[in-house]
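Worksheet: the structure to be examined is printed underneath.
On to chain A.
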Amino acid sequence: QKGETVRIAFMDPLSGPFANVGQNQLKSWQYVADRFSNKNAAGVKFEVVGFDNKGSPQESLNTLKAAIDQGFRYVTQGNGSGAAWAILDAVNKHNERNPGKEVVYLNYAAVDPAMTNAAEKPGTPECSFWHFRLDADTSMKMEALTSFMKDQPKVKAVYLLNQNYSHGQQVAKYFKDAIARKRPDVKIAGEDLHPIGQVKDFAPYVAKIKQSGADSVLTGNWGQDLTLLVKAMNDAGLKIPLYTYYAGVTGTPTALAGGGDSEVYVVAYGHSNHKGELGEMGQEFLKKFNDDYYTFATYNGIQLLSAAMAKAKSTNPVAVAKAMEGLSVKSFAGEVQMRASDHQLQQPMFITKWQKAKPGEYSVEKTGYTFVPIKQLDPYVSSTPTSCQMKRPG
Partner candidate 1 sequence: MLKIENLHAYYGKGHVLHGVEFEVGQGEIVALLGRNGSGRSTTAKAIMGMVENTGSITWKGQPIQGRKPYEIAHLGIGYVPENRDIFPKITVHQNLMLGQKSSKQVGRWSFDDMYTMFPRLKERQHTEAGVLSGGEQQMLTLCRTLMGDPELIIIDEPTEGLAPKIVELVGEYLKTLKAKGVSVLLIEQKLTIAMAISDRALVMGHGSIVFNGTPDTLRADAYIRKEWLEV
Partner candidate 2 sequence: MEFFTISLLNGISYGLLLFMLSSGLTLIFSMMGVLNFAHASFYMLGAYFAYSTTRLVGFWPALFIAPLLVGLLGAMFEKYALRRVHKFGHVPELLITFGLSFIILEMVQLIWGTSSADYRVPSELGGPLFTLFGTQFPLYRGFMMLVAVLMLIAIWLLLTRTRIGLVIQAALTHPDTVEALGHNVPRVFMLVFGGGAALAGLAGVIGGNAFVTEPGMAATVGSVIFVVVVVGGMGSLAGAFVASLGIGIIQTFAVGVDASLMGAVGMFGINITPESFGFALWKLKISQIAPILPYMFLVLILIFRPKGLLGTREG
Partner candidate 3 sequence: MTAALELKDLRKSFGKTEIIRGCSLAVNAGERIAVIGPNGAGKSTLFNLISGRFAPSSGEVLLNGHRIDGKKPFEINRLGLSRSFQITNIFPKLSVFENLRCGVLWSLGYKYTFLKFLADLDDANERAEQLLQMIRLHKKRDVLAINLTYAEQRALEVGITIAGGANVILLDEPTAGMSREETRRFIELIKEVTVGKTLLTVEHDMGVVFGLADKIAVVVYGEIIAFDTPENVRANQRVQEAYLGSSVADAQAGH
């Protein structure tokens, strides 16, 4: 075990329209792997190799085959729940059909709660022993976010604007659930679902929001659908807070900064102004790659893996997977635990606010803006129950 090399196959879009995100994240994995090689609990060397799945579920299956052919036993992926579920499903089948050659899947960013719960219908995602999620799923983030919002007296009428696909639909649904529990007085001023990636001009939505009298907007939008929304709100002079999931993703901060000042909150398991080791790493990453390090799940992922390998005294995926169950490690923000019942990492959450960076604060994408944490929530706050009935091998 000590001195062994653990090779991890990274599969995300490395070409095409989403390449920017994938490439940043590949670098993050490689950087972290490099940094902790041989300097970890298990004393193993990590090597991360990128495979381009072009964001496509079917291509993911090909890259998975290629990776398995090349002897990879650990795969990691995060961009897009479609590809995630395709990979997980294929991993399940591979492991079932090829005992002794099991593969473990580390999911660092795909947040569909279905992947850590029981299946709704046959053929839809469900939890799996081979899957470990390092990010927090949509429902957990919503718990955190609503816990923050319930303390905001300003928030009385919320407008829900989301992309019309599973993620957006879930955001809307979980918000309504959670807020009804926590602040029954908060009204849903309006709700809209729009086709993903099809809206070129958000002004009509902004007009509708304005007309509804909402005092805040909640959205799970990402990419253009988010930046265009923010810009449209700015243009129309609609200055109400916007609660988001994905304002921190590569490219979005740059676009946000171009739109001027706006009140944007993000819920995430990290932020841009961590001190200590992670802060250092951010600086070093910036120097080395001229890019921001924000996929901190890579840090937790490597910590978790090495701890599990040390515990299992092996790099065998089955043993390591078993060892990871219920395992606690120290993360950049305190203790985190891989919950055994559904393989969902339980971790602290942060609410951060987008604002001009003060001296000493990290300038995100060199925009002069930053995400400052305004609230940290302990793991239990965002923890959600699971319906998963884990089937374990053997």
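Keep in mind how these were chosen: all candidates are chains of the complex that A comes from, given by their letters.
Following the convention adopted for this analysis, a residue touches a chain if its C-beta (ideal position, glycine included) is under 8 Å from a C-beta of that chain, and two chains touch if they have at least 3 such contacts; residues count from 1.
Computed from a predicted model, the values in this text were never measured in an experiment.
Which of the candidates 1, 2 or 3 touches chain A in this complex?
Considering all copies, chain A is touched by candidate 2.
Show which residues of chain A lie in contact with candidate 2 when the two form their complex.
By the definition above, chain A touches candidate 2 via 17-20, 23, 164, 192-195, 197-201, 203-205, 207-208, 210-211, 223-224, 227-228, 231, 235-238, 250-252, 254-255, 257-258, 260, 365-367.
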